[in-house]
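All protein chains but one are shown at their positions in the complex.
On to chain A.
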Amino acid sequence: MEFAELIKTPRADNVVLHRPFYLAVEGTLCLTGHHLIFSSRRQDNAEELWLLHSNIDSIEKRFVGSLGTIIIKCKDLRIIQLDIPGMEECLNIASSIEALSTLDSVTLMYPFFYRPMFEIIEDGWRSFLPDQEFELLTSVTDEWRLSCINKEFSVCPSYPPVVIVPKSIDDEALRKVAMFRHGSRFPVLSYYHKKNGMVMMRSSQPLTGTNGRRCKEDEKLINATLRPGKRGYIIDTRSLNVAQQARAKGGGFEQEAHYPQWRRIHKCIERFNILQESLIKLVEACNDQSHNMDRWLSKLEASNWLTHIKEILTAACLAAQCIDREGASVLVHGTEGTDSTLQVTSLAQIILDPRCRTIRGFESLVVREWLQAGHPFQQRCAQSAYSNSKQKWEAPVFLLFLDCVWQILRQFPCSFEFNEQFLIMLFEHAYASQFGTFLGNNENERSKLKLPQKTMSLWSWVNRSEELSKFQNPLFEANSLVIWPSVAPQSLQLWEGVFLRWNRPSKFLDEANEEMFNIIKYNKELQAKVNALRRQLAEMETDDRMQENL
């Protein structure tokens, strides 16, 4: 298919762009296969706006006489308005945008056409390989092994080719366990807590069904992670009720009788459409400029977004507490083990492991616990808060995770190497990107699409020093401790950087950040100078002494 067929009017002049907090600008609008480009020709302030079609969540058109207006709502939650003279032009442009922003074939997406303008220093596709992760693990324990059982994605289609499992469990047993778990997602290692050797594993629900099926290999596998005489916790991210209902559909949960060494705790983390609706309501409230204070708070409350944040964080804290404080191993699962499970396991690692609070460590966490773990990004992030179509698979699961990270970052502003911008950047790229990183739903699909060969990795771009400097937190000082966030309602806040990003003037906050940066920069410069002088002095003194000795 040629994009040109979809673009009936590639260019329109005298278009006026409206954005909140900016003066309206007149300029030229161009459509290309992947971008909407608006350029103002004003002499004093020439500017260009480039918008990926895939970033467009929904578009509305209105007409007043022959003046058409298109309102574009983006997945990054921004809303812009374009006034286009000429009814025909406007209709053509609107229909082109609509078609181009809803391409159904992945291979037509921009990452397959994007040619980077920067020098690639490190191929991001090879930055975070499971082998490296395993090597780190073997330096502290030899109880685990790398299994290639899923090499051809034949055992579990949503797992990566290699996974880390207990050494004592052979591939044959794994195959049996896979039959016993939803979507074949058998328990694998998620995190090893060096401090006390406790581990966190994740899986999907066991397929016990109504007649209480059991699987000896499954029991053996998870028991293999326990120290002699010790017990573990199973954190089920569903309420007991939901877990019980799952049995009717062949799913279920671990029965005490068959897993006597494990204690099950149910936490209720919502799924799919409930989360999606929550996002839609929240964004609606944030964009509603008309209401008074009461309506704002009640709408915030009614969206339930912060309730979800609280629930997810609480479950993650619980998992971390079991591991660090109770000295117990933990298995986390929900139904499929691709959504709430990953929220819990990845947040628990941020709480427990200082490495995950560095930029590289966090990237590695996203790769391990989200991309390789088979979170279906393409399904979940197909639409954002403005979508009209109610599809079943969309859910802001990853955004909720990022929001939770932000909440912890806010409570521990000096313990993270990255800043809020880094999290916002990941949110944007998960929904629309020139990079292939978040395409596809799992490693299997990514390898079929040949993404590493055909597209550029987000990490190749981010991990260059020019970009990194934008994402570094000037306040960062390595904090090797476990950080326990507060989950009280008073401690959780709306993530303004995402939800009010386009609705509030950010100038004063930006200035504050700049000021902060300068204070620290000045300190570092001084330190360097003092050190240089000290060294110089020391050298001169030794010279003196040598001369004297002579």
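The rule is simple: contacts are C-beta pairs under 8 Å (C-beta built on N, C-alpha and C of every residue); 3 or more make two chains touch, one makes a residue touch a chain; residues count from 1.
Here is the rule we use: contacts and distances are computed from a predicted model.
Peer 1: If you had to name the missing chain as UniProt does, which of "Mitochondrial ribosomal protein L37", "Sorting nexin-2", "MTMR7 protein" or "Abraxas 2, BRISC complex subunit" would it be?
Peer 2: Missing chain, UniProt protein name: "MTMR7 protein".
Peer 1: Which listed residue (A:L67, A:L146, A:I265 or A:L468) would be found touching the missing chain in the intact complex?
Peer 2: A:I265
Peer 1: Please pick, from A:R231, A:H258, A:K281 or A:R360, the residue that touches the omitted chain in the full complex.
Peer 2: From the options A:R231, A:H258, A:K281 or A:R360, the contact with the absent chain belongs to A:R231.
Peer 1: Of A:N223, A:T307, A:Q379 or A:Q472, which residue touches the hidden chain?
Peer 2: A:T307
Peer 1: For review purposes, identify every residue of chain A that touches the missing chain, sorted by number.
Peer 2: Residues in contact with the chain left out: 195, 230-231, 263, 265, 267, 286, 289-294, 296-298, 300-301, 304, 306-307, 309-310, 314-315, 317-318, 320-322, 325-326, 410-415, 475, 477-481, 483-484, 486-494, 496, 500, 503-505, 508-509, 511-512, 515-516, 519-520, 522-523, 526-527, 529-531, 533-537, 540-541, 544-545, 547.
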